[in-house]
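The complex is shown incomplete by one protein chain, all other protein chains being positioned as in the whole.
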Amino acid sequence: MDPSRLPAFLLRRGIKAAIVILAIIVSNFFLIHAAPGDPASVMAGQSGAADERYLAQLRTQFGLDKPLLEQLWIYVRGMLALDLGYSHRQQMGVAALIWQRLPPTLLLTGVAFALAISGGVTLGALAARRVGTWADSVITVIALTFYATPIFWVGLMLVLLFSVVLGWLPSFGMNSVGADLHGIAAVLDVGRHLILPALTLGLFYVAVYARLTRATMLEVADQDFVKTARAKGVPEGRILRRHVLRNALLPVITLAGIQAGQLIGGSILVETVFAWPGIGRLAFEALLARDYPVLLGVFFCTSAMVVIFNLFTDLLYAMVDPRVEVQG
Amino acid sequence: MSILTIEGLTVALPAGADRPHAIEDVSLTVERGEILCVVGESGSGKSITANAVMGLLPKSLPLRAGRLILDGIDLRAQPPEAMRKLRGSRMAMIFQEPMTALNPLMRVGDQIGEALAVHGAPDRGRVQELLAAVNLPDPVSIARSHPFRLSGGQRQRVMIAMALALEPALLIADEPTTALDVTTQMQILRLIREIQQRRGTGVLFITHDFGVVAEIADRVAVMQHGRIVEHGTAREVLDRPQHPYTRALIRAVPGFPKGGGVARAQGRDVLRVQGLEKTYHRGGWFSAGKMLRAVHDADFSLTRGETLGLVGESGSGKSTLARCVVRLVTPEKGEIYFDGADLRPLSRAAMKPFRRRVQMIFQDPYASLNPRRKVGEIIAEGPITHGTPRAEALERARDLLAIVRLDPGAMDRYPHEFSGGQRQRIGIARALAMKPELLIADEPVSALDVSVQAEVLALLAEIREREKLTMLFITHDLRVAAQVCDRIAVMQRGAIVEQGPVGQVFANPAHPYTQQLLDSIPGRAWTPPDLGEAA
Amino acid sequence: MGVSRRGFTAASAAGGVLAASGLMRVSDAIAQGITPRRGGTLTTMLTPEPPILQIGVNNQGPTLIAASKIFQGLVKFSPTLEPLPELAQSWTISPDGKVYTFKLQPNVKFHDGTPMTADDVVFSVTKFHFELAPRARAIFSMIESAAAPDPHTVVFTLKQAFEPFLLMFDVTACAIVSKAAFDGRDYRQAPSVQHPIGTGPFRFAEWQRGNFIRLERFADYWKPNQPYLDAIIFRIVPDSQSRRLAMETGQTVLAHSNDIEPFDVPTLQAIPNLAVETKGWEYFSPLAWMEINHRAAPLNDVRVRRAISQAIDRSFITQRLWFGINKPATSPVASTTRFHDPAVKLPPYDPRAAMQLLDAAGLRPNAQGVRASIKHLVLPYGEVWARLGEYLRQSMRAVGIDLVLEATDAGSWARRIGAWEYETSINFVYQFGDPTLGVERTYVSSNIQKVTFTNTGGYANPKVDELFATARTSAAPAARAAAFSEVQKLLVDDVAQVWLMEMSFPTIYDRKLHNVITGGTGVNASFDDMFLAS
Partner (left out) sequence: MTEFWIRFARNRGAVVGLVILVLVAAMAVLAPVLFPRSPWDMAGAPFMPPGEMGMLLGSDSLGRDVAAGIAHGARISLMVGAVSTVASLGIGVSLGAIAGYAGGWVDDALMRFTEFFQTIPSFILAVLLVAIFSPSITSIVGAIAIVSWPPVARVVRAEFLSLRGREFVQAAECLGKSRLAIIIGDILPNALSPIVVLASLMVASAILLESALSFLGLGDPNLMTWGFLIGSGRSVIRLAWWMSVFPGVAIFLTVLALNLVGEGLSDALNPRLARGRA
């Protein structure tokens, strides 16, 4: 892509993304309010004692006594000013809540994603290079195994093995609280906690990418330009790297763009199993507590991230594949 | 000494193929500074011969016997790494499809540079030199371009530049011009000829087109079913073919019209197209679109019983024009009078009665038949849609199969069980089933081998005669147009630049573009000998 | 089955007289030859994560557990629910039972350094909790006047005698907050809601949501040399298996309340360095029952309710599902609650009798053996409750009732119970030590409200209403006991609810940890005397 067209492209995409996200906000608003129960009744249910005055107080405080459309208008107006609202249940701004919980999720999904792509592409490339051999079969079987096993179950097995039996890694949490670690020690500490959840979340996608890479590499290997390279005497290894793999990565990038966003949704399970203080659990707990502003905020946030990921992939794709005219 | 000697080469086919060997006992020599054309129809084994030389045969096609000597080196004795070093440096190859033969993600300069680099040759401006040597304008910016920015002809030049990078002794060209337009083809042929003469390279040139053979070959080898059936100098083989297969192939090459020729039929217009315009826009809601004027200034008319040939290169708009007439494409402007009624503004429903009367034959025999339907249904489907009882339509389909000379047993078979020529006959039968008045044939023979092409053209001529059909015949092949059409309309960039009776247009082209097209017909200087009717 | 390592000294005198200080229990430990050690961090858990830590604004279980280290009440309770001094040094009750005079501890400071005075107590009782907490509101509305004659004396005058009044003054019911932090503001949105300020031994330090809450030692705590611990960390671990692993691997040293699923308790109990305790829930005494909506046929027929009750094998539930942590219920009043009448018994488990009752009620089995179909809203509070739903379905099926389970999440459950949109469900309700405080609300017709934890089942019996009213207004414990005995009999006859079990929760801790359960509110204590032996 011509770099000079980047600003215009970003603007166009920005406008489009804003429209999609606005639509998501509005429809989510109605969807969430369609859920039975409201934050007041949940709080009443949890506090062990309640009366009607208590409920009315809470509803007034939460703004739930206003007509639904007015609530929507208040919310959308806030969103336009980039105000994600306020969680009365937690007495905190939604933005602050999300800001606390987003980095762990990004760290987890980012590492899992990097693992999935690097591991998947490597395995897939190996399998494709040795297609039909035992190595190919082994990789295919491993990939299928990860693909077919429920993610929370994998997590449980990993914990059993590495935390309980071997005692190598912590079984939950993001860091050793209270150990008062600093600098490199703190980073290593988080790293140790990160291994199991990232592996659990990543393994499924390793399988996905391994299979995709293998298939596309085999397909690309059949194409004319590979024959051209061979005819001009390019060594096999170089053909694989420079000609086959690069072209085979295009569909991988496309899929990665779609999945990067979905990974955040998938992290709910992993965050639950590993007590990872991320946004997926925040959403799940907000859903159970009917904490509308938080839930909407998370939806907004994850949708925005999907949009950003898609944009990023499109740009990446355009960088790798010169044929692509990035479409606004 | 010969650059390349092939002796008794035999390549096996996998078990279950229709014959045991892809090629059998093939012996050839290519001398320094000469062009050897290997000619034959698809499946004759000519490409396998070329790939065997390069050592690029897939594992499923093992080399069983024979010797391959390149410039004194016994290729079969070379280990894979040595073969790799020979490829690109001592022998090089260019392929048929310039659109897919280059890595889409690499700049063309880098791809040529890679050919140099893997053989340890420094670049230092050599890439641009090579690009200049194949007559590409502005080598600097071409080198920086990705393949998709280049036209087919430019890409084929890049391929040639890449093949020539290390000045190989042998150049193998596998149908290098088949995918190109006629004017580009001529340029490439001349380029190969020129470079070969300048450098004394030996060229093994594979083609199916006797026109190309006549244009370029020093010597010719004819292949059929994996064997060489005839070889000799170009003059001998072209003018005095001995083997019945060679004779059949040459007989099938369409000749030029002998006389001036006049319009055959006179009567009222069946079709009159006026002021038609079709523009394609690209782009979405927010981006500025691109515009392509596919058709404009393309008025013509067709008289009853007449055949009008619409000729031009790819992208000239001839197919779009034809599709406008059958309303597969909706033009923005103009009138399409069919039998006095303007078809352009008609709704889908209002168009339906006219569908019976105007039918189309498509180019690609593989893509034009629904692979999931039986042949009988494909043919009967049109009449059934228009209310003919099913049994009656199927009965008529059976008759039509006989008319297009296919076995009635074909009714219950699927298209993929038929060869390209047979499929094209099915396509013709499907069009005829509607008893159309106007038949639009869009490059109906361009995907077929030359012998099959001749048969299909003969069939079309016969049917046209019998059913008194009016026909709009679209082709890029001027030889074919000359054989089939009464009048010719030449299209360029969406406009008809010249039209008139065939003889007149061929003999006295009025427009420079027409002249250019005529000049580009390969082997124009060669008139196929009169070999009489087939035995 | 809970193994109590050591007994408690019944140190407290009868209500209304000065009692020994909290130091008693430390000396208790010393008596065992273990000297309290200063230092160390308690790493425990909190499930689920509370939304905020300000008692009053939020009164969920986890909030109370974490905030009871930050805040304190005027009193705390012994295991037998006798009030013991906390912020109140002593108290007296006038003979007519209407005037309560509290003498406050001197030198108590809030975490912001300001002293706690009688004004703060009056504010907390008559303004803060009265405004925010429905439970406090119901009781404190009986206060006619509240006065602070000097900074260390508070006098409450009631409109009428109210015998269980003192039960409303522990930290979970009426934590003392700083007047300065709240007065004149919207209590729910005051800055100190996010950063709670109390008088407890630990002050709020850090909260990484979804990860942990950290409390640190309050240096100016009013008890000298206490607390012993440097800090308390509550880790948020949403998955029960991870919590169990955390205990097994020593990543946490204390688990309580819902942290550990009942079926994991036997395994943990087998680990030598872990102790399991089921005491410490006497004040709350949650009683679980199958919540019956009396408006839905055929549940409006007492024979059907009794049949349901007799079709359930309560010992199966307590043994197989709760592994002996809970006890079968015998009465609407838990055996740990005051005025429990041991003479009252539920009809025994007898499916055959249940079927006869159903026959008598006119519910005959159809071709599939089904007499009636009843919906059951499963309590969405974790695995074991789902199992309970499944068990109930099978038990009911055995007597010909088709119990159709309805799954729901916590939000929907609360709404549907509150809106009476259910036929049966499961509920468990705290009793707060006295039937007037925690039992009456479920059965009196005046409390039929569209709010959870009221009489949502719609049970109404004028006799019951009357007896509860008598017990509420009577100042004499004996008179109250009589009324409550009568009520228990009536409720059991009517099968007002299908009581299932008296609940407790396992407290599991590393044996290094001392003074874990010391009173009737268990882990809701201030932990000022807890220490980690080296």
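Order as written gives the chain letters A, B and C; numbering starts at 1 within each chain.
Criterion: a contact is a pair of C-beta atoms (placed from the backbone, for glycine too) under 8 Å apart; a residue touches a chain by one contact, two chains touch by 3 or more.
Because the structure is predicted, anything quoted here is derived from the model rather than measured.
Student: Using the whole complex, pick out the displayed chains that touch the missing one.
Tutor: Touch partners of the hidden chain, whole complex considered, are A, B, C.
Student: Which residue among B:S89, B:Q224 or B:Q359 touches the omitted chain?
Tutor: In the complete complex, the chain left out is touched by residue B:Q359.
Student: Considering the whole complex, which of C:R338, C:R393, C:R441 or C:R472 touches the chain not shown?
Tutor: From the options C:R338, C:R393, C:R441 or C:R472, the contact with the absent chain belongs to C:R393.
Student: Taking the entire complex into account, which one of A:L58, A:V94, A:V121 or A:I151 touches the absent chain?
Tutor: Of all options in A:L58, A:V94, A:V121 or A:I151, contact with the hidden chain holds for A:I151.
Student: Identify the residue among A:V42, A:L158, A:I264 or A:A318 that touches the chain left out of the display.
Tutor: That would be A:I264, which touches the missing chain.
Student: Looking at B:G202, B:G376 or B:G427, which residue reaches the missing chain?
Tutor: Within the whole complex, the residue contacting the unshown chain is B:G427.
Student: List the residues of chain C that touch the chain left out of this view.
Tutor: 240-241, 261, 263-264, 267, 320-321, 378, 380, 383, 386-387, 389-391, 393-394, 397, 404-409, 411-412
Student: Can you list where chain A touches the absent chain?
Tutor: Interface residues of chain A facing the absent chain: 20-21, 23-24, 27-28, 31-32, 34-36, 144-145, 147-153, 156, 160, 164, 258, 261-262, 264-266, 268-269, 272, 280, 283-284, 287-288, 295, 298-299, 302-303, 306-307.
Student: For chain B, enumerate the residues touching the unshown chain of the complex.
Tutor: Against the left-out chain, chain B lists 284-285, 323, 326, 328, 348, 351-352, 355-356, 358-360, 362-364, 366-372, 381-382, 385-386, 416-417, 427, 430, 434.
Keep in mind that, in the parts below, only the chains that are shown with their structure count from here on.
Student: How many angstrom lie between the CA centroids of chain A and chain B, rounded to a whole number?
Tutor: 50
Student: In angstrom, rounded to a whole number, how far apart do the mean CA points of chain B and chain C lie?
Tutor: About 88 Å, centre to centre.
Student: Where in chain C do residues touch at least two different other chains?
Tutor: Where chain C is concerned, no single residue meets two or more other chains.
Student: Send over the residues of chain B in touch with two or more other chains.
Tutor: none
Student: Using the touch definition up top, name the residues of chain B that touch chain A in the complex.
Tutor: 54, 56, 84-89, 92-93, 95, 97, 100-106, 114-115, 118-119, 146, 148, 159, 162-163, 165, 284-287
Student: Enumerate the contact residues on chain A facing chain B in the complex.
Tutor: For this pair, the touching residues of chain A are 12, 15-16, 223-225, 227-235, 238, 242-243, 246-247, 320-323, 327-328.
Student: Show me the residue ranges of chain C that touch chain A in the complex, using the header's touch definition.
Tutor: By the definition above, chain C touches chain A via 41, 43, 48-49, 51-52, 54, 57-61, 133-135, 137-138, 188-189, 193-194, 208-212, 214, 231, 233, 235-239, 241-242, 245-246, 248-249, 251, 409-418, 429-430, 441, 449-454.
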